[in-house]
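Take a look at the structure below.
With one protein chain removed, the remaining protein chains of the complex are shown where they sit.
We just call them A and B in the order they show up, numbering each chain from 1.
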Amino acid sequence: MKNLLKRPGVQAFVASVICILLGLIIGYIVLLFINPQGAWQSITDVVRNFFTWSRPPQRLKQFGNTLAKTIPLIMCSLSILFSYKVGLFNIGAAGQYVAGACASLYAALAWGWGWLPCMIFAIVAGALLGAIVGFLKSYCNVNEVISGIMLNWIALYTTNTILSNVKETASPYTLYLNKENPSALLPTAGLDQLFNKNTYVTIAVPLALIIAIAVAVILTKTRFGYELRATGLNKNAARYAGMAENRNIILTLMISGALAGLGASMLYQTGYMRWECTQSSVPAMGFNGIAAAFLGGLNPIGAVFSSFFIQHITDGGQYVNTNYYSSQISDVISSVIIYLCGFVLFIKLTINRMIKPSKEKKGEKK
Amino acid sequence: MESPYAIEMLNITKRFPGIIANDNITLQLRKGEIHALLGENGAGKSTLMSVLFGLYQPEEGIIKKDGVEVQIKDPNDANALGIGMVHQHFKLVECFTVLDNIIMGVEPVGHLGFLRKKEAREKVLELSKKYGLEVDPDAKIEDITVGMQQRTEILKMLYRDNEILIFDEPTAVLTPQEIDELMQIMRNLAAEGKSILFISHKLAEIMAVADRCTVLRKGKYIGTVNTKDTTMEELSAMMVGRNVNFHVEKKPAHPGDAILEVRHMTVASKTHNNNAVKDVSFKVRRGEIVCIAGIDGNGQSELVYGLTGLEPLTSGEIILDGKDITKASIRKRSVAGMSHIPEDRHKHGLVLDYSLEYNMILQTYFESRFTDNIGFLRRKNIRNYSDKLIDQYDVRSGQGSITMARSMSGGNQQKAIIARELDKQPELLVAVQPTRGLDVGAIEYIHKQLVAQRDAGKAVLLISLELDEVMDVPDRILVMYEGEIVGELDPKKTTQEELGLYMAGAKRDEVKA
Partner (left out) sequence: MLLLIQYTLIFASVLLLVALGGCISEHSGIINLGLEGIMVVGALGGALVMSNLSTLPPALMVILALLASIILGMLYSCLLGVAAIHFKADQTLVGTAMNLLATAAATVFVKAMNTAMNPDNHSSEIEYVAGRKMFIVNINGFEFNWFMPLAVIVVILVYLFLYKNKLGLRLMACGEHPQAADSVGINVYKMRWMGVLISGALAGMGGLCYILAGVSLWKFENGVAGFGFLALAVMIFGQWKPGRIALAALLFGLFRALSNTYMGFPALVSLNLPSNVYNMMPYIVCLIVLAFTSKTSRAPKAEGIPYDKGSR
């Protein structure tokens, strides 16, 4: 038991579970305050999400929906953890995600492009926005958090303006992809059959998993990853070792942006969602990506699971009893979880302190 | 009966996990005396002082002030007892004025905590006159000399009416002339009845100024002696437990052709408007060690930045082994045969949260022996290489190649850097204060490595602030003062006094490249 707890991976997992439990408990307390009667039912509904459906086929279909939305979240959390390894906090992932949505939808609806070119266009758009942040950071010393936030808003308003050209006349929403240009929809490759004909489950699912693994490999096994992590851990030493710091910062943020942009394409090109051209706030996907990245212990594979969990409870929010509560209770829970992730270092220290006495005793025996 | 002692620390023991930092140490400071505390790095001096300041609570032992036992729980308690300290690294806020730094924490205030600076200024000027501590109260710390910063620190103690003054390695940053001034100030203070504790490992200074000396070694109390009744050799033996070679053993140098040639190098300063390095030219030849000496902050750091490519030159050129590298990147210079032992090993030399093996390849990771064609690391080769260096350079660590650099001792961290830099087979080794903060054994080892490098026909450029090192290790000394090279000296023919005059800018020659 104690040997198990010594492993950093296990410690990260334990810390994440503690954060989740505390987050849920706090969510439950909030519900209790609002109305004690339905609180337990509602918090369990949040956690059960699609399991609240009694019929298995329905469950499967809803599971597919959650999965479809998990994919962009995975990409956003990969985006954030990738740049965090270099010591950069890419809060601009939200805006890069918006840019990706703008590019893929506009290419699909205005130009009638196929799914792959649309996807690549989204990647380029996200990368471009990331490159701006990187450029400002490395050549003008602008804090990436502030420039990221500013670009989030700029991207939002620009996207609203551009996508207004391809929206329905009667509503603020963009045109239906499956009616206007089905060729831009991502292929399902038979995956829809596994989820009760849920066509939102596409090749994006395996693709996202492959990318997560690729990110893990790049970070730990390659020269590029070696440089990035060295820069993140000690910027000065990396410079002394002749690593091209500015180039690496820009490159990292470009890759981050590309990941977030790709994430948007992986959602909007399933036809699951349409863009609302009057929306006045930046989609939460990029911010939830922060939660998923940190909850996953800043590990790409961990991010896959934590993304699913975050999306799971976010979707679960819609099952709360809306006579008393609102679905934003899941946002409360996930933001509490992000907050608690700030204490992960402390939790790990505490675990280490708990297992240490036994270690010292061993030393004395020798 | 009144106690003759201002402060007494009796039988102090302080343990940290795995180590006894202070083992039954007794230190008695008489009123009005200058008492030296001597010991190597890691002997327990700073722990003892931290106990005195209430930063640590000792497991055993008591502290007495004027013969009465006192409890010191935090620096405020120490301050209330009249204990003040000039830290080795000054505790001054750089963007504040001298006056603000002096009054900080004990500000004279009127209603609602509003400052009454006029009152404070008068008191400061009065003190500065009384003890001959010249300062400009309205200058900002970042704009004044190190000497004046130190005087500010002393005034800080005097402003608080401290009776017990502690000086932690106060001479490390001063010129020999400034050191003399400081000694005089200390004597003045003692004559006015202040009791002074003088922490140092420089024997000559202790012999010159202290009345008594307490010696620590590896956390243990060795003894207290009157300086009048002892010799430097005896103190030294007490400090290290054996007789140490003060001189580096080396054969005469046989310099060959120039490896490094610097012509009219000028480097802009990051903090000031004028240039930090001004039109500097010099050569380093095969088979010699050239030392750049000088007081900290006279352009040595910027010279190294310019040389290694961290900062661009404003003008001038650098020739390495016949090739012009003036505009080359850091990486190109490294590949062209320049190795660099940086001044701050934690900040620049190592990635502390990387394993030892990853640190060993920090300069060479991109070579084909460590990275394959598609950019993957060759982990087996890295491990083998690291194991080889660990063995060859005797780098000691808990788990060998996979040890985290952070968990290693300072000496072994430095050994790892030296292994990495020397194994590159550089034509030129730039070593910046390579022995800073290390114990005698490690210092000896590093000096031997530098000499071995020279004897192998390589060029070595040493940048040092330590006078002993400057006198012993190199074959030639170049003295830097305010960004210029003001003198070239032969260590065999010059004296510390002459060196000091150059370092202080009191003497200068026209030096040709």
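The criterion applied here is as follows: a residue touches a chain if its C-beta (ideal position, glycine included) is under 8 Å from a C-beta of that chain, and two chains touch if they have at least 3 such contacts.
What you see is a predicted model; the values in this text were computed from it and never measured.
Within the whole complex, touches from the chain that is not shown fall on A, B. One of A:Gln37, A:Gln58, A:Thr161 or A:Gln318 touches the chain omitted from the figure, and that residue is A:Thr161.
Set against the missing chain, the residues B:Glu8, B:Asp100 or B:Glu357 yield one that touches it, B:Asp100. The residue touching the chain not shown here, chosen from A:Asp45, A:Glu227, A:Asp315 or A:Asp331, is A:Asp331. Mapped onto chain A, the interface with the missing chain covers residues 30, 34-35, 89, 91, 136, 140-143, 145-147, 149-154, 157-158, 160-161, 280-281, 284, 287, 290-291, 294, 322-326, 328-329, 331-332, 334-336, 338-339, 341-343, 345-346.
Listed for chain B, the residues touching the missing chain in the whole complex are 55, 74-76, 79, 85, 87, 91-96, 100-101, 104-107, 109, 112-115, 156.
Note that only the chains that are shown with their structure count from here on.
Note for the complex: chain B touches chain A at residues 17, 308-310, 329-334, 340, 342, 347-354, 358, 362-363, 365-366, 370-371, 375-377, 379.
Listed in rising order, the residues of chain A touching chain B in the complex are 221-224, 226-227, 229-230, 233-234, 236-244, 360.
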